[in-house]
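A single protein chain has been omitted; all remaining protein chains appear in their positions.
Residue numbering begins at 1 within each chain, and the chains themselves are lettered A, B and C in the order written.
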Amino acid sequence: DRAEMLAAIGVGSVDELFEQIPAPLRLGRSLELPDGMSEAEVFERLAALAARNADAEEQVCFVGAGMYDHYVPAIVDAITQRSEFLTPYTPYQPEISQGGLQVMFEFQTAMSELTGLPVSNAGLYEGPSSVASAGYLAMGATKRAKFVVSRGVHPHSRETLATYAVGYGADVVEVGLEGGLTDAAALAAAVDGETAAVILQSPNFLGAVEDVEALGAAAKEHGALLVVACDPMTLGILKPPGECGADIALGEGQPLGNRLDFGGPSFGFFCATEAQIRRMPGRIAGETTDVDGRRGFVLALQTREQHIRREKATNNICTAQALNALGAMVHLAWLGRNGFRELGELLVQRTAYARERLAAVDGVELLHTSPVAREFAVRLDAPVGKVLDRVAERGIAAGYPLGREYPEFEDGLLVAITERRTKAQIDELAEALGAAVAAERGAFPSQEDVKAPLAEEAR
Amino acid sequence: DRAEMLAAIGVGSVDELFEQIPAPLRLGRSLELPDGMSEAEVFERLAALAARNADAEEQVCFVGAGMYDHYVPAIVDAITQRSEFLTPYTPYQPEISQGGLQVMFEFQTAMSELTGLPVSNAGLYEGPSSVASAGYLAMGATKRAKFVVSRGVHPHSRETLATYAVGYGADVVEVGLEGGLTDAAALAAAVDGETAAVILQSPNFLGAVEDVEALGAAAKEHGALLVVACDPMTLGILKPPGECGADIALGEGQPLGNRLDFGGPSFGFFCATEAQIRRMPGRIAGETTDVDGRRGFVLALQTREQHIRREKATNNICTAQALNALGAMVHLAWLGRNGFRELGELLVQRTAYARERLAAVDGVELLHTSPVAREFAVRLDAPVGKVLDRVAERGIAAGYPLGREYPEFEDGLLVAITERRTKAQIDELAEALGAAVAAERGAFPSQEDVKAPLAEEAR
Amino acid sequence: MALTETPMQAERAKTIYEKSKPGRRAAALPATEVPEKPIADLIPSNLLRAEPPRLPEIAEPEIVRHYNRLSRRNFDLDSGFYPLGSCTMKHNPRLNERVAALPGHARLHPAQDPRRAQGALELMWLLQESLGEICGLPHVSLQPSAGSHGELAGLLLTRAYHADRGEQRTKVLAPDTSHGTNPASVTMAGYEVVKVATDEVGGVEMNDLRAKLAENAGEVACLMLTNPNTLGVFDENIAEIAKLIHAAGGTLYYDGANLNAVMGHSRPGDMGFDIVHVNLHKSFSQPHGGGGPGAGPIAVSDRIEPFLPRPQVVRREGSNGHGPGFDLEFERPKSIGRLRGFQGNFGVFVRSYAYILSLGGDGLSEASETAVLNANYLKARLAENRAGERLPIAFDRHCMHEFVLSGKPMKRDLGLATLDLAKRLLDFGFHPPTVYFPLLVEEALMVEPTETETKESLDAFAEAIERILTEAEQNPDLAKNAPYTTPVRRLDEVKATRQPVVRQRLEL
Partner (left out) sequence: MALTETPMQAERAKTIYEKSKPGRRAAALPATEVPEKPIADLIPSNLLRAEPPRLPEIAEPEIVRHYNRLSRRNFDLDSGFYPLGSCTMKHNPRLNERVAALPGHARLHPAQDPRRAQGALELMWLLQESLGEICGLPHVSLQPSAGSHGELAGLLLTRAYHADRGEQRTKVLAPDTSHGTNPASVTMAGYEVVKVATDEVGGVEMNDLRAKLAENAGEVACLMLTNPNTLGVFDENIAEIAKLIHAAGGTLYYDGANLNAVMGHSRPGDMGFDIVHVNLHKSFSQPHGGGGPGAGPIAVSDRIEPFLPRPQVVRREGSNGHGPGFDLEFERPKSIGRLRGFQGNFGVFVRSYAYILSLGGDGLSEASETAVLNANYLKARLAENRAGERLPIAFDRHCMHEFVLSGKPMKRDLGLATLDLAKRLLDFGFHPPTVYFPLLVEEALMVEPTETETKESLDAFAEAIERILTEAEQNPDLAKNAPYTTPVRRLDEVKATRQPVVRQRLEL
């Protein structure tokens, strides 16, 4: 082949083709990377790396903080791994992309149902950057440049918003928490005529369910947009943001049909009122008809996007997370209307049980008593890091330590529940935490008698 | 739905439909089985069972004896897991089964190339039962009822042949081994005018490469069929049975694109001369044309099969192993003509090294010195079972103990090599075997210093 | 080029060998690592191969494209309704594929020491127990690789049973409705088939059965039955039949292909059967894979147990503190021996056990209920209008999980053969029912919807049949020349058998 091709091009060697690169800029040596390996060797190498991570199969996982160890049904993999979904590019040619486009349309419908808002896009990168994109939208919509943000919003979201805000030039004002909930008075005081958006999260980072409607009043009053970040898995039971007056509802989509993957890829969902439809970031599929009158789907409102509007685009996003949104859609269809609600209820019940169970442990107390859905915070009467190490030895990842992002909760631990966390595992966690705290306090009970249950669990 | 459907049928309840079963024969109670479980729970339950097996990821696997720990390329899973290949039935409707039928045709071509025989079927259950089917074919072809079988043929094949022979009424005469190879003189003596088939295996169960051509002379002389079982992975370098005068070449197909799966499902391949085409067992795809003259494929020669010929069928097989044959075809295409040969060479080289390396170990000696391709036999100067237990503690499955099936080799161990077995692993095996034999003999070297290498390996 | 046919479609008919080009490849192999020697020093050159086999030479991207494209030339269960009678094309849960692929299962060597394969042996034991309970027979061997293999096993067990009692019987009875594998297995097991007639309600003709037993007194080794049989009819005389066979000293064999009709409702063991095979790829959701793999475990009564194949998975009570353990039992003096290598199609066992766990006891009996409901509903729909007239039900009574129609009137009145109807159904996006089986029904169509189909699918199928019969009244050729929308149209099967081309010719 090579010879024929070079002849057709009219050069003697491939090197000639690279002569357009000025000699001094040519590397002139091999890259300092290992030699190529066979597939079997690459597999072994990566399997060896993977083996050095304590994943949720090795450690019972009570860590959440935005990403959760839910069970992803097998059909999600079966469908997302089909070449026809896995390998195409963004559907720029709708006639041969009806599969992907219809999935987007179905996904938008589902997210719109979950959030109670009429407009959804086909997905953004992930949660926190979606918050920053909401800020950008709010600035454009209100021509204002101030955000009032609850300290209950995920620290990663607040930090990402701050990073972006430096760019597009906005101020971020933070409002503190009272008893695990956003300080309503402080919020009302902080919102003014300069405020582009009020940004809340419910359940908030400490797991507490906020009264979005009440808090949102301040936003309405001053004509600011109300932006609400939420955990999609709670929307089967919690009042949807759309019914609480939210202009924008968004969040991290990982709990829906996406694996933990050490943090990504997942997707961010982003829903809004009709009023914002032409300011939305990201792809949006729309229904239309073909020349024969047959129903079909296309990328709608492309006039918002970078490839058409360039510097005037509503956002710079191009490649997003289509495949992850497909995973979410399949998971939602698999759960179905009733299963989705039942799952929400299951989470609330087991979380209530776990919260009670842990609160009863000596050396563990609740960080707040506000209502929670699937995650809650406790305080430990011993250094959190040391306790986590001890519990880890028993094959449990007990939760997310709050210290780094909430110095005021140095002793705080965030515990998350999914349908994979059985009662037995919760009981085991309680026991292990109790033992670890006690041990740290100086008492050393024999590990043996407490190890047994876990062994059983593993069997 | 239910109500509507019952109405359409004209019954009041589903139970009515079961009234055609005489009351005394109705179970009238629930089955004594656990209640249904959620997908997540079933997964956890089976994962817990799987965790109690020492698979080839947990133990470096030098066990062969017909099934080998080869690397199955990722595209094999990707393709065999596609619904279009995974879920259809046998292709009785060729117009909508061209995919599966063409795969069979491509597979038959590949197996025909490997074995050097012009006719191949689309696969049988697995290896040993294919030997029994060859016996059935030979009886029909020769109207004789005696098989002369080498003791080098896989014990499972010999035992399965014996089981079947009781049914279709044939005698099985076994010929012993000399220096790891079939005793040529004894074979010649055993074959006579009553012999329907001479059945050999090369490489034989002890790993030795037989001189099929020479051994086969006896069969030719008396008009018996020459049946040769072979390991497909060796056919890139060993002379194909077809060139050695074999009338039938068959074997266990697992090494080609199939996982170990604790023994199945895999497939058996079965190739023969033109003369036997109408006596072949199993499905055979054939090329033909459609009414528009377009090329297509169908199940050919169905007149051999049970659904047409019933009691006169050449075999009773119906559901076989189509998906496993697809896996083999994809693996063979992935290896390609050159890769397949190179792999064969790699096996021979590493096997030669391993054989030398082990022979040099104190307390280990070769069971025979005949040429081998990818597997060889040694004798241990200590109880094999105890040695295997010790080596297992170091994360190595050292091989297949010969004692049960070859009492004359009580101290024998069969060691297999694949491209996954690295030089480091082979060295580690030698060391571990040496240490174990020594330990069993009473000397106890510290385990610590020898453990290190494996730890590195695992990393 | 027709607008509706792209070059790609035409190109698809190429085989992978025709896409091969010297020097191309997909696989990279590991380095040899060890000191190399000339091959001829290791293996005598007269035993070596001159030329490597002419496998395709092609890079990975084109391999993937080739097989992906081929896959789209298949119709499959995940594409549409597949009412293939007697094949139980029920949904294949993907969970089963996931658990079967766990390394602890997929990379477990079959010769691993039982003490280091306890999970696998326990799973097999649990499956044995479950199938035993479902079949109402206490002992199970998982070894047979498919239904036909189970049949052969059953007949060899029968032979061993009689031989053990010093008897040499030569005949096996089977109804004329029996599946082809039954008589084929009988011959392979060295027996002679004696056909038994079917009565007017689709069951065994009792008088004929008595007659055949009398004629062959002392010679009858076994009666093979499917119940419900291939007509979808449950034989109400089964108790009487069992009595007769046992009185005649024979064994009663149950072809379990139709077990999907009676799970949790009626058990072969309770009906008096001695030996049952179960097609795990039918009732227990193992995907058919385009023709396998499957598995055909057998369940047997106490008197047959001593003869079961070797090795058998057994549970041993725990000793010194350890819990119970599982082992492979090889010491079985009366065993018929092995039927295959190692322990059977374990990967299939994993899937089927996962299926049983998912549904649970009540789930299984519900599955049978729905299967029977769906079959009777579709039967009712097809008794309406034209279908009712042209495609009458062969035996008009409630059916179990499937039913058989006769295309005889259709052929007479419209000149449409059952085959034509089947081919035309392809244009409507349905897999046709099983055709021309069972043999005793003229122009037979055997329909099995299974429990995993929706009412909508059943209705759509009934409407398609109606539409085809309607269009045939105006223009029968439409069906006679069908299909039109498939990758290829009717293929010349005669040619494929007369001058078989079973492999590709390759130039060196």
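Here is the rule we go by: contacts are C-beta pairs under 8 Å (C-beta built on N, C-alpha and C of every residue); 3 or more make two chains touch, one makes a residue touch a chain.
Bear in mind the structure is a predicted one, so any value in this text is a computation, not a measurement.
Listed by label, the shown chains that the missing chain touches in the whole complex are A, B, C.
Looking at A:173, A:217 or A:237, the residue that reaches the missing chain in the full complex is A:237. The chain not shown here is touched by just one of A:171, A:192 or A:211, and that residue is A:211.
Hidden from this view is one chain, which touches chain B at 1, 36-41, 73-75, 77-78, 83. Considering the complete assembly, chain C touches the hidden chain via residues 3-9, 11, 19, 21, 24, 28, 59-62, 64-65, 68-69, 72, 78-80, 91, 93-94, 358, 427-429, 452-454, 456, 460, 464, 484-485.
Definition applied: only the chains that are shown with their structure count from here on.
Chain A and chain C have CA centres that are 45 Å apart. Mean C-alpha position of chain A lies 47 Å from that of chain B.
Separation between the centroids of chain B and chain C, computed from CA atoms only, is 21 Å. Of all residues in chain C, those that touch two or more other chains are 27, 29-30, 64, 68, 95, 97-98. Shared interface positions of chain B, i.e. residues touching 2 or more other chains, are given as 39, 43, 47-48, 51, 57, 73, 78, 81-83, 419.
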